[in-house]
Every structure is written in C-alpha cells, then in structure tokens.
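Reading through the structure tokens given below for one structure.
In this view, the complex is presented without one of its protein chains, the others remaining in place.
Just so it is clear, A, B, C and D label the chains in written order, and each chain counts residues from 1 on its own.
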Amino acid sequence: MGALFAASGSASDFPLLNALIFVPAVGALVVALLPRSRPDLARPLGTLFAAVGGALALALAWQFDAADAGFQFVSQQSWIPALGISWHVGVDGISLWLVVLTSLVVPIVLAGVDPHHDPKPYTAWMLLLQAGSVGAFVALDLFLFFVMFEVVLVPMYLLIAGWGYEGRRYAATKFFIYTMAGSALLLVAIVATAVLGSPDSGITFDLQTLAEGQLLGENTARLCFVAFAIAFLVKVPVVPLHTWLPDAHTEAPTAGSVVLAAVLLKLGTYGLLRFGLYLFPEASDWAAPVLVTVGVVGVIWGAITAAMQRDLKRLVAYSSVAHMGFIVLGIFAFTAQAVGGGVIQMVNHGISTGALFLLVGMLYERRHTRQIDELAGIQSAAPVYAGVFTLIMLSSVGVPGLNGFVGEFLILIGSFDTRPVWTIIAATGVILAALYLLWAYQRVFHGPPAAADRQTADLRRGELLTLAPFVIAAVALGVYPKPLLNAVEPAADKLLEHFEEYSGFKVPELGDPVVVDHGDSTGEHDEDDH
Amino acid sequence: MVEVVVFAVAGAACLVGAVGVVLSRNPVHAALMLVMTLFGIAVLFVALQAHFIAAVQVIVYAGAIVVLFLFVIMLLGVDRAAELSLGALPAQRWTAAAFGLGGAAVLVWLVAAVDRIFKGAHSYELERAGIVVTEADAPATSYATDVSAIARSLFSDYVYAFELTSLLLIVAVIGTVILARRSYGADGRRAGQHGGESAPAESGATPQKARQ
Amino acid sequence: MGQVEIAFEAPAVDWWVLTPQIILVGAALGLLLVASLAPRALPDWVSTIVSIATGAAAAIVAAVQWAAWDLAPRPTLNGAFVSDGFSLLLTVLVGAGVVMTALVAHSALDRYDMAPPEFAALLLASAAGAVVMAGANDLIVLFLGLESLSIALYVLIALAGRRASARESAMKYFVLGAFSSAFFLYGIALVYGSTGSTNLSGIGGFLFGSIRETDYLLLAGIALLLVGLGFKVAAVPFHFWAPDVYEGAPSPVTGYLASIAKAAGFAALARVLYVAVAEQSTAWAPILIGLAFATLAVGAVMAICQNDVKRMLAYSSISHAGFVLVGLSAVAGSGEAARWIVRVAGEESLILTTGATGAVSSAVFYLIAYSFMALGSFAVLSVLGSEQQSADASAGGADASPPHALSRYGGLARRRPVLALAFTVLLLAQAGVPLTAGFVAKFEVIRAAIDASGYVLAAVAMVTAVVSAFAYLRVVLAMYAPEDSADGDDSAPAARAGRPRWGGLPLTSVFAISLAVAVTVVVGVLPQTLLEWSRDAVLSIIL
Amino acid sequence: MVELVWLIPALPLAGFAVLLLAGPRLGEPRAGWLATAASAGSFLFTLVTFGGLLGLDSATTGGAGGHGGRWFVSTLFEWMPIGGLEVDAALLVDPLSMTMALFVTGVGTLIHLYSVGYMHGDPKYSKFFLYLNLFLFSMLMLVLGENLVVTFLGWEGVGTCSYLLISFWHERPTAATAGKKAFVTNRIGDFGFMIATFLLWTTLGTVSYAGLAAGAPALATGTATAVSLLLLLAAAGKSAQLPLYVWLPDAMEGPTPVSAMVHAATMVTAGVYLLVRLNPVLTDTALLIIAIVGAATALFAALAAVAQHDIKKVLAYSTVSQLGYMFLAIGSGAYVAAIFHVVTHAFFKGLLFLGSGSVIHGLGDEQDMRRMGALRAVMPVTAVTFIVGWLAIAGVPPLSGFWSKDEILLAAWEQHRLLWAVGLTTALLTAYYMSRQTFLVFFGGQRWDDSAHPHESPATMTLPLVVLAGAAAIGGAVNLPLVGDWLVLEHFLEPVLADPHHFTSETWEKLLLAFVAVLAALIGITVAIAAWLRSRIPTDKLEPALLENVFYFDSTVSNFVGGPGTKAFEAAATADRRFVDGAVNGVARLVRMLGEAVRPLQSGYLRHYASGVAVGAIILVIWLALRGVS
Partner (left out) sequence: MSGLEVTTGWYLTLGAMLFLIGGTGLLVRRNPLIMLMCVELMLNGVNLSFIAFADRFGDVHGHTVVLFVLVVAAAEVVVGLGLVVAVLRASPRATADDLSALKG
C-alpha cells in the first residue's frame, strides 16, 4: 500500500490525491477501532481526519495549475495487471472543485450535525463516504471509478438505514437497489468498453487510453454509452428515474442528505462528462437530443412536483431534480459556457442544496416535523434562521450575486447557442423555482405563528458556524466565480475539442444569424434520435 | 433365433419385474419383483457374454442388496400394504407421464440413431490398440470377458477407481454405523450426555411437525 | 478380426500426486480408529485439531506441489487422476474449506448433538471425495469421487438427526442425490457408448477434430452428465433440493455444502466440458447459458421472498451458481471450438482457446471467492444459531419463530456490532459491492461473458445481482435498522440484551469468520494474485 | 472624478453590510440614520460623478460603441469569463445612467429620511433599513451596469428586495402573499430578460451595452424584433404593464415608504430604463407593440384607479397608468420624454405616496379613503404638499407633470392618433381620480372617528415631503419645450440614443395639443369637484363594481392559478407518485410477486423435486439433441 503514496508526474512530490482518499479512509478505520468506552471521541477525531482531508483539498486547489488543461497530480500504480487495471488518479479543472467540495462538506457536516446515537459507526461511514467520493472524482481508470462509484453506496445506505427517519428502511433499500440497478449495466458496459476498445497491446481500463484510442465501433460505442448514461442518469437523477431521490433525501439523516445532495448526485453528472463525452464523443452527440430532453423535462417536472410537496425536505429534494436537470442540459449543449457552467453548477448546487438540507434538518431538530402545514411564521420566532434560509433559498432560485445564478446563467447562455428551444423551456424552470421555493417559504416562515411556532428557537452559535461556510461560499462564488471558472475553462475546452474531433459536432460560431428560427443547429441530430 | 428368444424372455422378465416394483402395494412384493428384474438382467448379461458380471449381479444384487431391503422391511415392520394412489400430489401423474413419455420419445429416436452410429463403430480403446475399424468391418463381437480380462482392466486403467471404492465403502460403512447407532438413540455416547431425547435437541425448524 | 487383447501393465503410481487425498483419508481413518480404540471418549478438541491439521496439510501439500511442479500437469494411474494447476488450486480450496468448517463446527457440534470424531472423519472423507473430483480424469473416478462426497454429506447432515429438519433434509438430499446419480451414470454410459472410453482426456482426444454434431448418443450423454452435475451445483431446474437441505442441515455443514461441495461439482463440470467434450461446445454452451439464465433468475427472485436468513442464503447460493455457469458458458465466439491445436517445440498439443481459458478461470475465481463468502456467512449463522438457542432456552419457552427468521436479526448491530459488521461485509460481498471479492468475481465472470460476446447474459446476470442484492439488504437492514423503533425492545428475546457484547462468541468461529472476511476483503482489494492463480490453474489443465 | 463611480453603489452596500452585522445592536434610530447617511453619501458621489461626466467632452465622437465622449466604463473585475463570454463586473457612466442614478439616489435619500420617522417603533426597524440599503444598491447596479448581466444583477436584486420589503410585515398573510406574487410575476419578466440576453449574445457575441449598441444595426430584423419583444416582456414584468401588472397593486401591502421608493419612484421604472438603454435594438414593429401595450395599460389602470377606496391602491393604479404613459412614449420613439416622465413621476408620485403615508401614519394605519376627509386642517404640511403632487400629476401647468405628459402626448400624436386619444383620455381620468382622492382625503367632511386622533407627522417625514413637493413643482424645468436650448435633458441624453426622436409637428400644433391636454385635465378636475366636493353628481354611479374590481382581471388570474393551475400541478405531483414512482415500486412488487408465484413449486415434496430433475433432464436431452440435428 505504501507504493500508492509514491506519486509520479505531478507538480509536487507529495501524492495529494492518494492522501485525499486515504486520510479519510484511515480515519474511518481509526474511528472504528476506538474503544467502546469512548464513543465521545469518535466525532471529534473523525472531524479531524475529515478536516485534514479538507485542508489537503485546499492545498490541492492552491497548487493546481489553472492553465494546464490536462490531468494534474497524476498518480498511477499497477493494481490488477491481469486485467489491465491500475490505480490511476488525477485531477483536472472539471474534477478539482468537486474534490474540494467533497472534502470540505464532509468535515463541516461531521462537525456540525449531531447524529444523536452511535457516533462511532456514523463517523466512520461518513469518512468512508468522503474517501469514496473523492476517489470517484479523481479516478482515471474505469474499474477504479466503478469501484468508487459503487462503494459510496454502502456508507450512504447504512447512514440512511441507521440514522434516518421513519421511512428509512424503504428509502435506504430503494436508494441502494435503484442506483445499483442503474450501475448493473454500467459494469457490463465498462467491461465491454475495455474488452472491445482496448488497443492491441492488451486489455486496459485506463480512461485516457480508451478515450484517446476511440477503437470502439459506432454501434458498440452507442450501446455502451447508453448503459453508461442510464447509470449516471439514475444517479443524477433525471425524470423519470428520479423517484429514489425524494425518499432517500427525506429519510436520510441531515448529514446524509447534505452529502447526498452535495456530492453523490454529482457523480452522475460528472460521470456523464468524464465518461460520456470523453469516452464516447460520437455516441454522446447521437444521444444528446434525448439527454437534453430528459434534462429539461427534469427541470420542469422537478419544479412542478416540488411545488406540490407537503414535506419540506421532499420539496428540497425535488428542487434538486430540477437543478440537476440544468446540468444535464448544459453538458449536452457542448459549448464551453454550458459545460463550464455545468461544472460550476455542480459545485453550486452542492452548496445551496446542501445548505438547504442542513437548514431543514435544523428545523426538524426543533420541531420534529417537516410538514409544511404544521409550520408557520417561523420567521418571527427565528429571524436569523429565516435570514440564512432566505439567502440560501435565493441562491437556489438563482438570484444574481449569489452562486446559483452563475452556473444557471452560464448553462443557459451556453445552451442557447446550440439548443435554443430547450433552453427557452428550461428557462421557464427559473420562474417555477421561484414559485415553489417562495411558496414554501411563505407557508413555513410567513404568516401568523402558532404557539409551537413561537417556541422555535433561533440558530445557535454552533449551527451558525456550520452554516457559515455555505453562506460565505454562496456569496463569494456568486460575486467572484472567476477562480473556479479559470480552472474549469481549459479542461472544458480540451474536453470539447476532443469531443468535436471525434463526433463531428460543431458549435455554431457566435454571430451566426441563427436563432428564433431554431432547428438549424440541432435539426440534423434530431433526426438521428430514434 | 435362440438369442431372440432369450432376449424376449429375459427382457420380459425385466420389464415385468420393473413394472411390478413400481406397482406393488407391498414393499416385500416390490423387493421380490426387483429380484425378478435382476435375474432377467443377469440372463441378458450372460447373453452378452458378461458371465462374470452376471454372477456378480446375482450375488451382490439379489444376494445382498435385496436381502438388505427385506431385512430393513422386517426390521421396521413396514411390510403392510401401502397406498398406491398418488397421495397428496395428484399433479405428479403429469410430471411422471412427461418423464416417461418424453423419455420414451427420446428412446425411439436414440434407437434409430444407434444403428447409424454403429455402422462404423470406432472407439477410443480400439484406437488406442491401433486397430482401425473400417466401415465394412463388423465390430469385434468376441473378446475376452473372463475374470482375468476384467482384472486386467480393473488393475490397470481402473485401479484408481478400484481404490476409490474402498473410500466409498468406508464412508458408507461409517455412515451406516453412525446412522444405525444414532437412530437407536439411547446408547449414543453424546445422547447420554445430553439426557436423551430432550426438547431442545428436537426444537429444529419445525417442532410442530416433529411432534406428530 | 481377433480379440482385442489389452496387455497388462502395472500402472505407475505417482504417490506425490495422491498425497493430499491420502492425507485426508488417512487422517479420517486414523481418527476413527483412535476414537474407537480409546478407552474414553476423546476430548472434542482432538477431532477439531485433527481436521484442521489435515485440511491445512492437504492444502499446504497442494500449494507446495503447485509451486514445485511449475504447473506441469501430472497424470497418474493410467491417466485416471491428474494433478494439474486446476486440481491443485481446488485442493487448496477444499483444504481451506475443511479448516473453516472444522473451526465453525467445533462450537456447534454440541448443539447439533453430533459426535466429533465421526463428524471429522466424514468431513475429511468428503473432502477427499472433493479432491478426487477436482483431479478426476476419468468419468468413473469422477463418479466415485462424487459419490464419496455425497454419501459423506448425507451422513453429515443426518448426524444432526435428532432434529426433524435434519432428518428431512438428509432424506431429501439422499433420494434426489441417488436419483440424479442415476442420470449421471446413464450419461457416462452414453458417452462411453459413443466414444468407447470413460477417460476424459481420452474422450477429448478421440473426439478432437471429428465432426460428431449428429452424434445423438454423445449429445444425450452430455445432457445427462449436465443433469447430474447440475444437481450437484444446484442449477435450476435441478436445484430444488438445495433450499430445503441448506435450511435443514447444521449451519457448518450448510457452509461446507454451499462452498466445497459446490466447488467440487463445478470443477467436475468444467473438466468434463472442457477436457472431454470441448469439441461439442457449440452444442452445450447454449444449454449452459440457458441453465445460467434460469439459475440466476430463480435464485435471485426466490431469495427476495424468503423470511428465513438461512433459506435466503440457500437461494442466493443458487444465484451464485448461476454466475459460475455464466463464466463456464463463456466459450469464445459461437461456432468456435474451445480448444486449439498448437505446435510446441515441434510437437502438436492441444490447448484451450483464450476464450475458454478465460471462461474457466473466471469460474474458478468465482468459486474461490464465493466459497469464502459462503463459509463465512454460514459461520455467522452458526454462531447466531447457538445464541438464539441459548436465548430461547433461557427464555424458558420455545420461541415460535425459527432460529434464523429474519425478525431475529433485528438490532444485531447493537448487540454484536462486530459480528454484524462482518456479516454485512460478507452479505455485501455476495451482493457484489466493490472492494470485496464478490465484486471482482462478478467482474471476472462478466468479463469472460463479454469476451464471448455474451452481452445479454452479462446484462441479465447483473440485473439478477441487483434483485438478489435486495435480499441481502433486507438482512442488513434488519441488523442495522430494526423494524421497531431503535429503542423498542419488545421483539426478539435476544434483543432484550441491549448492551453490545464481545464475549461469549466461540473463538474458533470468530477466527473462521475473520478469516473469511479477511479473504473477502483482501481478494476484493488486491485480486491480482488470485486472478493469476486461477488463470495459471486453467492454463495447465491437461487436455 | 468619474472613477469614483464605484462608490455610488458601494456606500449602500456598506450600509447594508454594517446593518446586517450590527443592525439590531445599533437599534432605533441609529440604524435609520446610518442607512440614510449611506444613501445620502451615495447621492453625493452621484453628484460628483455627474460632475465628472459633464467634464468629459460631449462633442468628441468615438469612445466605446461609437458614442460620444461622455462615456466611461469602470471595470471592477471579471465576473464570469469563460470561452469567449466576457461578463465584467463593470459600471457604466453615461448620461442615461447618471440621470437615473441621480434621481434614484436623490429620491432614495429622501425616502430613507422619511422612513426614519415613519418606521418609528417597528420591532424590525433596523431590518427595514437593511433592506432599503440593499435595494438602493441593487437599483444602482441596475442603472449603472455596464452590461446586460450586471443590469440583470440589479434587476433581480431589486425584485428580491421588493419581495423582502413587500412581505416586511410577514405575519400578515396578505403581505406575504403579495411579496411572493411580486417576485414570481417579476420572474416571468426576468425570463424575457434572460432569453433576450442569450439571443443577443448568440447573435452579437457580447453582452456589454457598448458592444450591443455597435452591433445592433447588423441584427436581422426578425432577431431584433424578437429581442425587443422579449425585452418588452422583461420590462412589462418589472414596470407592471399589462398583463403582468397584477403584482403592483398588491405590493401596497408593504410599508408606505417602500411603495413610494420601490413601487413608484425607482424600481418600476427599470423597465423603461431597460428599453431606453437598448433602444438601438428596438424595431418599428416592436415599438408599435410597446406603444399599444403602454397605452392600453395607461387607460386600463386609470379606469381602475377611478373606483378604488384604498388610498394607496389609487396611487398604485395611478403608477401603473403613468408607467403605461412611459411605455407609450418609448413606443412612440420619444425616449427622452419617457425618461423625463420617469424623473418627474418619481418626484410627484414619490411625493404622493409619502403624503399618503403621512396620512396613514397620522390616522393610525387607516387606509380607506371613505374614513378620511377634512384632514387639511390637522395635517397642513401634508395637505399642501399632497396638493402640489396632485396638480403635478393631473397635468396642470406649470408643474412638472404637465411638461412630461405633454411631450408624451405629442409623441403619441405623431405615432398614431388613436394612441394620442387614449393618452388624452387617460390624462383626463388621471386628473379626475387624483382630484377625487385629494378631495376625499383632505376636503369635505370628517369621516374618521375622533378616537383616531390624526396629527401631523414629524419633521423627518415632512421634510422629504417639502423637498419633493418643490421638485415636483419645478422638476419640469429640466426639459422645457419650445425653446431649443431649454431642452437640457434631451441634449444631455442624445448621445445615448441611436435614433433621437425629433418632433415634426408645427409649433401651433404643439400648442394646440398642449391646450387640449390642459383642457382635459381641467375637465377631469371639474367633474371631480362636481362629484366629490359639491356632490352635484351621484357618486355611487362613479364607482362601478367592474372598475372597483379592475375588470376582474386579477381575480380571474388568481382563480385560474389557484384552481386549474394548482390542480394541474397537483395532478403532476400525483402522477409522479402514482405512475413514475408507482412503476418503480411496481417492478419491485412484480419481481416479488413472481417469486411468490414460483414459491409453491418449492413445495417441500421430494417427489416434486424429483420431477424437476426428471423433466429438466428430458428437456436438456431433447434440446441438445435438437441442436445436434440442426
């Protein structure tokens, strides 16, 4: 195992990425081995490990060379040579911020959210979640990715099952089975990709080799892509594959919901980018009309159904569906703005929705209900809480100046270039977002409070501290997203270049007198969509 | 023609015996019917020049195995007439018919095939012995089947199998001894330690059934 | 034409090749002898130690042979038995299985009222049968090995005959086993009738190059051999015995049944198909695929309907058999025979095609991985079974629910966190979660299937894996999120003991479970070695 | 000095930040004064920047986008740079933005000041100023933004603040609902804004105003019209035009200073600003549509105002109507007139709202005009200033309203006679309903309880009234017609306008039109006097239910949204649960049922199992053999 820490070819000698995966993993082990008599140590110690991961992630961001479009901090070790599998990790602009997000969110929620019972296993699972998620984001080997992609299911499943609410059994099982069903075909497709797409020199699961080689036949690639896409679309999730999400989110403990929203859903969209566009450029282009459609349908459907939810957490969950739909649209618009915006939106969605789940969780702690009907006038009793909620809600709605806007705007402006009609439809989701969130806010926070509502305590200092990073990030990224974009842009450009080279897709030049009379740019693809 | 008569008689005995086994109400009758089949087969063995095997067949089967059956029947006192109906499983008729008729269908078909196959009989052993069988050649019909030939085979190609039968028999013996000893219960060493047929030992999967 | 005189030559005996079996059988006999001659009953641990030592010795000898012989196949006794990589690897597995079973059984024998020396002797004898099956190069030898294994198993199950369920399962296993043996034997007869030999590589050599597509006798023979071995490995529709027998048998024996007995069956299947009738692969591969489909589907679908954990694991075992069948059926490309002729140093020799190698090696890998998972799982069940029983005993009345009812696993994570975690690992491994051996095994099998263009089969296999994952998750859920609220303590009597406990677990079982978990995890994380082994094993199969 | 432009929005932002962190601790009245100071400072720097702008040479051509020299861009940082898209956080100083900024900060400061008194005693005193400062910041970003996206930041910002301020008294369900309604309706407009932005970016490759102005001529007419109409949608949302006006009357649930500042003087004019700012894009077709929408809104809202009883509702509909005027002006190509009216309207409508606030305050939160009357005696300052506002909006010369309205009517005359006629009718109605209001509130008999104890408001509230009254009176001076040199505003704004409108009418025509307009105003006032002061006309006929309920437009929309709309959403949610999720659970159940269906096969009977083996064997044999045959 020691060999894994010998990085090669990175800017620094210290194998940051491996450390990012193994520090939390070791932390989980250490926490698990704590003596039974000291359960109180688990969370502080776990937080420490997670925070070390967070610090390493910040160091990663600091040392990251934004101008370099390729993979950095690459570490490659032979793992299962018999199958051409290696431990190959690396980070580029697309994955960088997701790694940072993951590594920061976990310590925050670990420190900030009380699991109420059995802190030891809870902490260990959270740390494993962190390790697995980071692993999935930095994996450059299909096998390794799949391992990480699947392995995060387990801690999440156990977190829901062990620390969730009343419906946790159903929700946890549904979550596990649904996502596993999605990835069942992914495994087959990964193997097929490697078996059929490896160069003559031997089977390999290396992402770059396979992607640069492009040795799959057209139909095979399309089939494989479909399998990949289904797995990722379940994870995203898009309508109509989304129904695991509301249940999982609602029944999960607060920290679980936060991590699920902030990190796990991103595995889907990230996968679409990294393993869809990159591995199967032609197939991506071929399937794009369908994917864009499901993305946009998700935006609208998610928003409409969210509006009608009676459970606040469920509502936020459905809003997630809508937000993730935007990202899918962005990815399959194939423009630098849209793809970049998609990546940014992944981070932003993590921040806003993560914070919303935290907030809802805090409300539940106080009131032991999430039913919108049973709450009213909270703002009078807890103004600070309401204020934070408002800000995060506005970020989620996409008000400029806050983070949510940046991603949404970039996605839409970028998508409009190639998919004007879908973009227009998706943009109505912006209206709906305001509708459902404000309506819910009104019902919960406004109006005359009942006696119970008046008792609702405002945020405590600790909770405020937990929320502070989210709030700060929401504002900071809304005002000054440039550092993120700078890192994302070269990678996105490179990816799109690769994509255009193999797919034959061309982004229309700016200034082309297109639009309104749409279809010019997408028409030919629509025909392929059968 | 003699061959045909022998075959017909012995074969008929076999079949009647077999059907008798299946249709006998009384296990004792069934065992006797089985003997009839076994003798019939022994006769056929002789017809096929397998004299030694025929002898073993009579000795081992009729002499030992059937006796064992009868012994157990007597031991348990289950020599009363048993229901011939299908009991609780009437559908069994259909599966049995499917098996019987399906098997018969396959059989007809195989028999049709057999003659074709043996046109140019050719086997591994012949090949090993360097004998090339041509289409015109009839297969070897006379070959050494005496004890020494069998012994040769037994102690060359099948010596390992022969040794393995010892393992098999040992296992069977141990098993039977254990089973017999256990089923009598009280004299078992461990049963004694645990106070005989006590309740906990019997609380297996379905105590209700067991208590009936 | 004259008589075909077969000259007598005393066959050469390679004693080294036979050493593992001799060790197993010798120890079994020795133990029995000592036990019966000893003036007083032997202490329980003697039998256990003997079993462990013997199993370990057999495994070590095989391992040493593996290393020393450089994987060159060594046929002996006129080619009736062969020691090649394949048989050696499986011998090691069998040895390990014996060790694990002996460890688990040590603490359970009392509960099942089984006499240790007999148990050990039968276990070792059956292991010898399994070893014979793994290396049999003759259908009759194979059959005798199978019978030794089976008869020993009938008795092993019947040892716990004080329980009605054990009697019932032994009886069922026996009658059906005998029935299917008859089919197997008839298969041997037909194959013999079509080729004139019972020697596997003899048959293979005889069939090589000859187009015998319309050789109905041979094809029917293959079909009947598949029936017999399909029964042994519990492939649908020959699987019916498995759930009942697994449930009724003592848990340690069940583990042995699910792992070693099954592995032996598959080893025999692989040998028969790939050594003897590889030429007919275009005929039998579709059958195997059909069996795989049925086995996967029935195993998975039935597993999710079970409310008894032991029975659920039995069905899951069936679905795993389906996976192995997927691997075995993955002979490359349709219409292509499973083996090639190549010239090595001027001499022609037969080797398996790459696809066939991949197919068998993936099956071998799967068997090894699954064996440990199964042994571990049933070890956990064994431990829990005694706990439940003592809980029932202390509760004074017989609890109506069977000892392995799902409801009895409620809250296990609280009472026995480590045990629950171990069980979770084993269950998740069976579900195919990455970083466990179960995942790599599935991956290998899928890879083999895809290599052979079996995309649909691979996809179906994965889908059924998801279905059966549901069954495992139910158990995990029960342990970690009991149906009642976390603080409700009114359900199972064992749940009343709220405080987590370390103590009271039999050390031997703990060791066995740890071993199983360790193998599962280590192979899951670093599978390279085992992958190589299973490939090497197959590459050296004698043809 | 233009470089200091960043300080203009920075001060309110700083005020916001301080109030956010320390607001409750500052308490009343310090929080209010701090916010007012921030606003005043912002006004000061606007003046400074304005001075700087005047210092730039207006004569030189060139500059960004072919504008004159009076054009300065202050880039703070790159906001969203990616792949050819350059969105800078940059501020634009040009005549238009300065004009807007001046009255925004000016009126804003006065209203801040007013609020110090008005919000006295409110438990959320500091929070109110927090919002006000944030609003001011957003509004300034809106008008100072250098590109569409920064403007959009302000655009959404003011919408958000409007939401927060309307629902300020959120325990009142009506206030909460009104706030939400405002935001969501605004968002419909924002949708248009976004799509317009995207369209402009994809076709012109830029979002900065300079670039857009330069590229506009190259736009295809179809695209340009599409953009124009999308912008109209955006503007209609923000500026409460038909059919999106519905939120504005409800917005009166907010505190009165909010109504004055947000919903009369500043935010609602954003739509006008946007259209004027992007005037190079507007096509003739689009202009006509804008004019029609404007005229229709003006008349529609004026009719509605006639029959309202709530003092603020009258003003609200009046605002909608006046905004319609401004759109009419834009649609007629008279951008300067539109801006001119924006400015004068800010003065007099701000004044009127503050006056009404003073009345409400004085009467102890009474808003129904039917329970007012004869207040001129107890609230002299309020009454006098309100009368100034009344006359100004009624279009009585020489008050400011007359000048701006006259110019709009002139432009409408030249666009289409019918539009002019509508405008004139509206003017008449405006004079009438404002007179009605004035009479009902300040004249006639006392209709309030003595227990109400009406009183004049404190100095902090009356001072802004006086200042605004002065501005409303003489505000017209910035753009006096007839004499060319007096058209200060027009000359000042000219560089911004791609196609400055020049009136073609003869002088006599202009004079005649002015006369007719004055006549219309007088008729309106006369009728009002007859009806409400002298009771010569039965008043009950003058308030038909149709008008009181605003043609049942709002209620129809609400009923639709609350009825079929909600039902449709509910149906979707139900479908999601029943069918989408149901399918998933159904599959799971199906698999389970399948298992349960197969389970009986595992009957426990040995012979059944044997059958499985036997039948399986037969199948296998036949299958294999069949394969052999083929």
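We take it that contacts are C-beta pairs under 8 Å (C-beta built on N, C-alpha and C of every residue); 3 or more make two chains touch, one makes a residue touch a chain.
Because the structure is predicted, anything quoted here is derived from the model rather than measured.
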Chain not shown, its touching partners among those shown:
B, C, D
Touching the hidden chain, out of D:T285, D:Q367, D:S505 or D:S603, is D:S603
Could you tell which one of C:D215, C:E247 or C:E387 touches the chain left off the display?
C:E247
Absent-chain contact - pick from C:T198, C:T295, C:Q388 or C:T436:
C:T198
In terms of residues, what is the contact footprint of the unshown chain on chain D?
599, 602-607, 610-611, 614
Write the list of chain B residues that the hidden chain touches.
1, 3-4, 7, 11, 14-15, 18-19, 21-22, 24, 27, 30-31, 34, 37-38, 41, 44-45, 47-50, 52-53, 56-57, 60-61, 64-65, 68-69, 72-73, 75-78, 82-83, 86-89, 92-93, 95-96, 99-100, 103-104, 107, 110-111, 114-115, 118, 121, 123, 125-126, 139-145, 149-150, 152-154, 157-158, 161-162, 165, 168-169, 171-173, 175-176, 179-180, 182-184, 205-206, 209-210, 212
Contact set of chain C toward the excluded chain (per top definition):
3-4, 6, 140, 143-144, 147, 151, 154-155, 158, 161, 164-165, 167-172, 174-175, 178-179, 181-182, 185-186, 188-190, 192-193, 196-198, 243-244, 247-248, 305-306, 311
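In this text, only the chains that are shown with their structure count from here on.
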Once you count every C-beta pair in contact for both, which comes out on top, A-D or B-D?
A-D
Measuring centre to centre with CA averages, how many angstrom lie between chain B and chain D?
98
Cα-centroid distance, chain A relative to chain C, in whole angstrom:
42
What are the residues of chain C that contact at least two other chains?
215-216, 220, 470
Quick check: what residues of chain A touch more than one other chain, meaning two or more?
177
With touch defined as at the start, can you tell me which chain C residues reach chain D in the complex?
171-172, 175-176, 179-180, 183, 213-216, 219-220, 222-224, 226-227, 230-231, 237-241, 243-244, 282-284, 286-287, 290, 298, 301-302, 304-305, 467, 470
Using the touch definition up top, name the residues of chain D that touch chain C in the complex.
588, 591-592, 594-596, 598-599, 601-602, 604, 606, 608-610, 612-617, 620-621, 623-625, 627-629
Interface with chain D, chain B side, in the complex: residues 88-89, 92, 95-96, 98-99, 102-103, 105-106, 109
